[in-house]
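With one protein chain held back, the other chains of the complex are shown just where they sit.
Chain naming follows the written order as A, B, C, D and E, and within any one chain the residues start at number 1.
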Amino acid sequence: MKNQYVNRMQEGDRINDYFVAARKDLRSKQDGGKFLGMVLKDKTGDIGGVMWNNATDTAKLFEVGDVVSVRGTVGTYQGRLQVRIDQVLPLCENDYSLSDLVNKPDNLKETAEAFEALLLSLGNPFCKALCAAFLQDQDFKESFMQAMAGKKWHHEYVGGLLQHCHEMARIAETVCELYPELDRDVLMTAIFLHDAGKVHEMTHGLAAEYTTEGKLLGHLQIGCDMVQRKMDQIPDFPEKLRMELLHCILSHHGELINGSPVTPRTIEAIVLHHIDNLDAQTAAFSRIIRETREKGQEWSDYLPLIDRVIWTK
Amino acid sequence: MKNQYVNRMQEGDRINDYFVAARKDLRSKQDGGKFLGMVLKDKTGDIGGVMWNNATDTAKLFEVGDVVSVRGTVGTYQGRLQVRIDQVLPLCENDYSLSDLVNKPDNLKETAEAFEALLLSLGNPFCKALCAAFLQDQDFKESFMQAMAGKKWHHEYVGGLLQHCHEMARIAETVCELYPELDRDVLMTAIFLHDAGKVHEMTHGLAAEYTTEGKLLGHLQIGCDMVQRKMDQIPDFPEKLRMELLHCILSHHGELINGSPVTPRTIEAIVLHHIDNLDAQTAAFSRIIRETREKGQEWSDYLPLIDRVIWTK
Amino acid sequence: MKNQYVNRMQEGDRINDYFVAARKDLRSKQDGGKFLGMVLKDKTGDIGGVMWNNATDTAKLFEVGDVVSVRGTVGTYQGRLQVRIDQVLPLCENDYSLSDLVNKPDNLKETAEAFEALLLSLGNPFCKALCAAFLQDQDFKESFMQAMAGKKWHHEYVGGLLQHCHEMARIAETVCELYPELDRDVLMTAIFLHDAGKVHEMTHGLAAEYTTEGKLLGHLQIGCDMVQRKMDQIPDFPEKLRMELLHCILSHHGELINGSPVTPRTIEAIVLHHIDNLDAQTAAFSRIIRETREKGQEWSDYLPLIDRVIWTK
Amino acid sequence: MKNQYVNRMQEGDRINDYFVAARKDLRSKQDGGKFLGMVLKDKTGDIGGVMWNNATDTAKLFEVGDVVSVRGTVGTYQGRLQVRIDQVLPLCENDYSLSDLVNKPDNLKETAEAFEALLLSLGNPFCKALCAAFLQDQDFKESFMQAMAGKKWHHEYVGGLLQHCHEMARIAETVCELYPELDRDVLMTAIFLHDAGKVHEMTHGLAAEYTTEGKLLGHLQIGCDMVQRKMDQIPDFPEKLRMELLHCILSHHGELINGSPVTPRTIEAIVLHHIDNLDAQTAAFSRIIRETREKGQEWSDYLPLIDRVIWTK
Amino acid sequence: MKNQYVNRMQEGDRINDYFVAARKDLRSKQDGGKFLGMVLKDKTGDIGGVMWNNATDTAKLFEVGDVVSVRGTVGTYQGRLQVRIDQVLPLCENDYSLSDLVNKPDNLKETAEAFEALLLSLGNPFCKALCAAFLQDQDFKESFMQAMAGKKWHHEYVGGLLQHCHEMARIAETVCELYPELDRDVLMTAIFLHDAGKVHEMTHGLAAEYTTEGKLLGHLQIGCDMVQRKMDQIPDFPEKLRMELLHCILSHHGELINGSPVTPRTIEAIVLHHIDNLDAQTAAFSRIIRETREKGQEWSDYLPLIDRVIWTK
Partner (left out) sequence: MKNQYVNRMQEGDRINDYFVAARKDLRSKQDGGKFLGMVLKDKTGDIGGVMWNNATDTAKLFEVGDVVSVRGTVGTYQGRLQVRIDQVLPLCENDYSLSDLVNKPDNLKETAEAFEALLLSLGNPFCKALCAAFLQDQDFKESFMQAMAGKKWHHEYVGGLLQHCHEMARIAETVCELYPELDRDVLMTAIFLHDAGKVHEMTHGLAAEYTTEGKLLGHLQIGCDMVQRKMDQIPDFPEKLRMELLHCILSHHGELINGSPVTPRTIEAIVLHHIDNLDAQTAAFSRIIRETREKGQEWSDYLPLIDRVIWTK
C-alpha cells in the first residue's frame, strides 16, 4: 500500500514509494555523461524527477507506463518541486494497488451494462447494428471502458468517457420526452460515438498522453473514420443516417473556434452539443468543489481555463 | 374568423381583415398635413402600413395593442411589402378570435399547475416561501403566465416563459439525480426566477415591445430588484441563500459578452446557465424545423442570428 | 448566340434569350393555385424570375441545371430586379453555346497535362501511387477537371480548382528550392488533394450549389474520407505518410476559426496553408481589378468579405 | 518607525519589522502537524511568509488585517521570495505608524469637503436629496472615505475612490460647459454613486480583499441595490430619474465585455463612462511613471494588463 | 432660398430646387447610349439621381462639387428613393445660399481666434514654433478651418475639426490641472495636430469624399509626414519632442484594431486618446439626441455603428 502521494510532497521529504513512470528521457550532461529525467505520477498528480548517477542502466529497467518503486529526496528546480532520484526499481502487478495510482469509479461495471442495454434496445435497426458492431469489437470495447474523457478538466479518470456518455444519455431521455421532433435513436447513437476517436487520440493506460495521430488529426476525424469503417460493413446503411451521425460527431464542439469544422445543423446535433457541455461543466464544477473542500477552502484557487474562482460554500 | 394572414400577403392583394395595431405614428407630410404609419400584426408575423387620408381622426380611434379591422391594398415601399390603408376600425373582444392573433400552447393551465406544485413542494422553507411570495402576488402571476421568453427566437408566444421554465425544471430533475453536489431547492427556485425581470422588460400583451425600463436596465437587474424586495419581506432570509439566488440570476447568461455582469461561480449557477441554453436552442431548432417543413423546404432559410442553415430532413 | 446578359439587365427590358435554370420552385398562391419561382443564370451573374400562369405544366418541361429559353420582362420585386416570365422552353445541347453560360479558361487542357505530368513524376512511390489512383479514377478526374474552387471569390469558374492547384504547385517549386527541410513529394501530393472534397461538396455543372453532404460534413472531412479509401487500396501505405497527408488536408484552412479542426503542425502543412492563401487572394484581387476596370471605375465597389475597396489604378 | 519595506527585500535578509497580516492559513504538514501560511503587507507591496514551528499558538494571537511585528529570514520558495518566520507578535495602534503601511493622500479632508459641497449644491432636489441621504449615512460615509478605487491599477490607496470621484467631477464641469444637452445634476450624482458598490465589494481596511458578496454579485449590482434602497426612502422620487441613475451605474463600464450588463444609452451615461476611463488611465500612467523613475529606469517594466511598456522620459 | 430638402423627399414629389452635385457618372445603356448617374446633396442628406436623356451634354455643364439646379420627380429604384432627373443647370455663387447646403457653426471665427491664441501662448519654444509654422501656412490654415472631423459620426460639418480640437483643449486644461506629470505644451500641440492629416485624407468642400491618398495612407501617416516636414524646417528641433509628438499622432486611436500602428506609451498620448474619444462620443450623442427629438421620437432609430438605440427623454 502506498503512503506518499504527489499532492502532499514538500521540499525536504524523503521519498520511498511507488509511482507510474509517466515519462523517461535520457539527456546529455555537460561532462558528456547522461542523466535521466522522469515524470512520476499517482492518482493525486504528477511531479518531475531527475537521476544523476547510473542513469543509462536504470533507464533500461522500465518503460513509460510501468509502475516503479522510487527512492529519493524532494527538492526544487527552477522554482518547482522535483524529486532527486537515488533508485528506480520496476514492480510487478502484484506489488502495487492500481487504485493508488489512478482513480476509477466503483460502479463502472453497472454503468457499462446499463449503457450497453440502452444501445442494444434502440428501435432503428441501423443505429442498433452500428452500436452492436462497436460493442462486439473487443479491442474497441476494452479501450472505451478504460478511456478517460479528458486529461484534466472533467471525467479525467479510468472509465470517465463511459460515465460521461451514460450521464449524457440520461439527460437526453428527458430532452426527448420534451421535444418530439428529436430522433431518439440517432441522438443516443451519436452520444455513444461522439468521442469514440478519443480511444486513439490518447493513450489511456497508467500514463495518458496524446498520440501523434491524436495531435495531427484530432478525435473528431479519427472518430469519423472509425464510424465510417463500421458503417461500410453494414449492408444498405442509409446515406441519410450516415450523414446525420457523422455530422453529429463533427459538429459536437459547437463552434469552429472550439475545433468543430462544421456547426450543428440538425436538432440532434445541437442537442448533443449542449448536453455534452452541460454534463462536462457540471462534472468539472463537482470535482473542483470536492477538491477545494478537501483543502479546507471556501473559494477554489484561481482557475485559468475558465478565468474565475468557484464558491463551494 | 380571420382569413388573411401576414405571412401570405403578396403585392397587389386586397386586404380586409383584423390585426393587432402594434405601432401607431402620426407624422408630417411635405404639404403640412399628417399621415398615419402603422404596424399590423397577427400570429404569423407583422407588416408596415400607411394611411394618407383622414389620418388624424383615424389615429384617435384606437391605441397600440388594440385589435383593429383594416381595409387596404398590399404594395411595396423601399423594397418591402406595405399595406396602403383605406380604413381602420376598432373591434371589441367579441369581434375577433385571440388565437388568430397570438400563438398560445393548449396545455398552458396544466403546465402552470404542475410547475406551481413543484415549487410549493420544495424542502428548503426559504426557497418555498420566496416562490410562494411570487405565486401569491396576483399581478406578477398574471404577467408571468402571459409572458413570452423572447420576441422571436424561442418560446416567443403567450405562456412561453412559463413553458420554458417548466422544461428547464424537467431537465434539472435529471441533472440533480446525477450530481449529488447540486442543491435542488436552490436550482429550482433559480429556474423559476431567472427571467422574472422579463415581466417588466417587455410588454407582453398583443404587442410585445421592450419597455424603457427594459432598455435601460435589462431583465437581470429588474429581476434582482424584484427578488430582493420579496426576500426583504421574508423574516430571517439567510444571507447565503440571498447571494446564491441573486448570483444565479445575474450570471445565467454565462459570459460577460452575453450580458451577464458576473460569470457563474457556483454549481447551481453553471447548471442553470447550461440548461437554459440547452432548452432555448432546442426550442428554436424545433420551431425552425416546423416552419421550414411548412414551406416545403428541406433546408431552412439562412439564419443570420446563428449564421447557418438548418437541415430538417 | 446569346445577346442578353444578366449583368446588363434593367427595369423594363424585354427578355428573349437562353439561361441556365439554376433553381425551380413551385409555390402556392393565395388563391390556391401555383406559381413558379426560378433563378436564371449565365456567365455574368444570376437573377430571380417568377411565372404566374401555366406554372405547373411549365415546371415539368425542365430540370434544375438545364438550359432554357426564356421570354419575359424585367421588373422589380422587393427592391431587386426580377424577370416576370411569360414562357420557358427547354433547349438541346446544339441550341446554345456553353461559353455564353459559364466561364472557362482557354488553356485548361494544357494545365491539366502539365499538372498530371508533375504528379506522376514524384519520386516517393506512395505519393505517386496515391496521385495515380485518383488520376485513374475516371469519375473523380472528370469532376476534378470541371470543379470550381469556390462559388464567388476566387477561381470561381469551370476548371478553377485545377488551375488553382497548378498555380500553387508552381509557387511550391520555388519554396522547395529555398527550404531543404520541405518534403517536395508530400507537399505536391497535398496540393493536389487539399480540396479534393470540393468535388462532392458542391455540384459543379451549370448550376453550382452546395450539396447536403457538403453542408453537413464540409470538404475537409469529405476529402479525408476519399483519400483514406484510396490509401486503403495501396498495399503497405506508410502510416507516417498517411497521417502527414490527412493532416495537411485537415489543417489547410490554417486556423480553427476558418474551419480547420487542427492547426498546421508540420512544415508542409504550414506551407500548403500559406500558398493556398497567397494564390487565392491574388486571384481574387485580379478578378476584382478586371471587373472594376470594365465598369470604368478607378476604385472597386465596397467588398464586404474583406471590408475594403481596392485600387485598380 | 519602519525600516524594512517589502519592495526592497532580497534573499538572505534578516527581517525584524512590522507589517499588516493580510492572510492567515493554518495548513497540515505531512507529519500531521500544522504550519502557518501568511501574507505580509506594507505600503510598498506584499510577500508570502511561512512559519513551521509553534504555528497553532501563533495563529491565535492575531486576525487578518491586524498589524504584527515579524522576525524571520527572506528565502525563496518555488521561485518567489518568501519570509521564513520565526516569531509573530501583535501590535497596538500606538506601536506603528499607519502611513508606513498604507498610502493615503495628504489632502483627503479638503477633497472630501469640496466634493460634499458640490453635491449638496445640486439644483435638482431629488439628486440633492439622494446625495444627502448617502452623506448622512455615517456607515456609508466612513467606508466611502476609506475606500480605494481598485486593488492595484489606479487610485489603489486609502481615499482613492473619493479622489477619483472628485477628479471626475472636475472634468465633468468642463464637459458640461461644452455640451448644453448634458444634465449636470444627473451627471454629478452618477459620478458620486457609480462605484458606491465597491464599499461592499471589497474590504477596505489594512487588507483589501474581495468579499464573497463582491465576487458573487459585483459592485454594479451591489451599488444599484444600495441606491435603490435610498431612493425608496425619498417620497415621490421620479421614475425617470430613478431609471437614469441606475442606468448610469449599470452601464459605466461601457461594454458588455467589460462587465456592464447594458451599454450606455443616455448622454450622461456615455460621458460618465468616458470620464471614468480617462481619469483612471491617467492616474495609472502617473503611478507607473513615478514608480519607474524611482527605479531609475527610462522605460517601465512590461505591463501585462495593457500589453506594453511606458516611456517616462 | 431653398424649399425642398433631401430628408423630406417622398415618392412622387416633383423636385425643382438646388443641390450640390456630389457625384457624376456617365454610364452605358443597353441600347448603346449613355445615361447620367448623380448624387444630390444638401445639408440634410443625399439622394441618388438618374437622367436618361440628354445625358452627355448635361454632364459637360458642371463638375462634382458644383451647385446645380435640378428638376425631376422622386421615384424608387431597387428599394431606395431616387430622383428621375429632367434637367440640370449650373448655378453661380450668387444664386444660392451656402447655409442651405452645408452646416456651419455660428461662432467659428471666435473659436479659431481663441484656439490660435492658446497655441501661440505655449511656453515651450519648439511647440510654439511648430504651431506657428502651421498657422502661418495659409493653405493649411484655410483647409483646417473648413475641415470636418468626420463624414457622419461627429463634428461632421464645416469647421467641425477646429471645433473638436478646441473642445479637446478645453478638457485638457482641466486634466492638466489634476495631473502635474502631464506636459501641457506637448499635449496642446498634439491636440492641434492629431488629425492634421484629415485635411488631405478627405476633400472638405461642398462634397466631402475620401481622396486616393486618404484611402491608401490614412490620416495618421499623412499627418506625420506633414508634421515631420514642418519640424525639419525648425532649427535644432529636439529629437525627444519630435518622437513624442509623432507618437501622439500615431497612437491616438488607442488600439491597433482601431487603426493606430502603435498603442499610447506616454502619458500625453494616453490622455490625448481618451479626450479625443470623450469629446467625439459626446458630440455624436448630442447630434443623435437633437435629430431624434426633431423627429418627435423618444428613442433614436437603431444605430448600427454602436449597436444600440439612445434615449433622448
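Keep this in mind: contacts are C-beta pairs under 8 Å (C-beta built on N, C-alpha and C of every residue); 3 or more make two chains touch, one makes a residue touch a chain.
From a predicted model like this one, the values you see are computed outputs, not experimental measurements.
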Interface partners of the hidden chain - shown chains only, full complex considered: A, C, D, E
Contacting the left-out chain in the complete assembly, out of C:R14, C:K109 or C:K240: C:K240
Residue, one of C:E63, C:E177, C:D232 or C:D301, that touches the chain absent here: C:E177
Hidden-chain contact residue, picked from the options E:I234, E:V262 or E:L303: E:V262
Per the touch definition above, residue among C:N7, C:S28, C:Q233 or C:Q281 touching the missing chain: C:Q281
Interface residues of chain E (partner: the chain not displayed): 212-213, 215-218, 220-221, 224-225, 228, 243-244, 246-247, 250, 256-262, 265-266
Positions on chain D contacted by the hidden chain, ascending: 8-11, 13, 76, 78-81, 296, 298-299, 309, 311
Residues belonging to chain A that touch the chain removed from view: 27, 29-30, 77-80, 212, 215-216
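What we mean here is this: only the chains that are shown with their structure count from here on.
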Graph separation of chain B and chain C (steps between touching chains): 1
Mutual neighbours - chains that touch chain B and chain D alike: A, E
Copy pair chain A, chain B: interface residue numbering same or different (half cut): same
Cα superposition of chain A on its sequence copy chain D - rotation in ° rounded to nearest 5: 120
Inter-centroid spacing, chain E versus chain C (mean Cα positions, whole Å): 43
Distance from chain C to chain A - Cα centre to Cα centre, in angstrom: 41
Residue numbers of chain C (touch at least two other chains): 78-80, 212, 215-216
Interchain pairs in contact, sorted by label: A-B, A-C, A-D, B-C, B-D, B-E, C-E, D-E
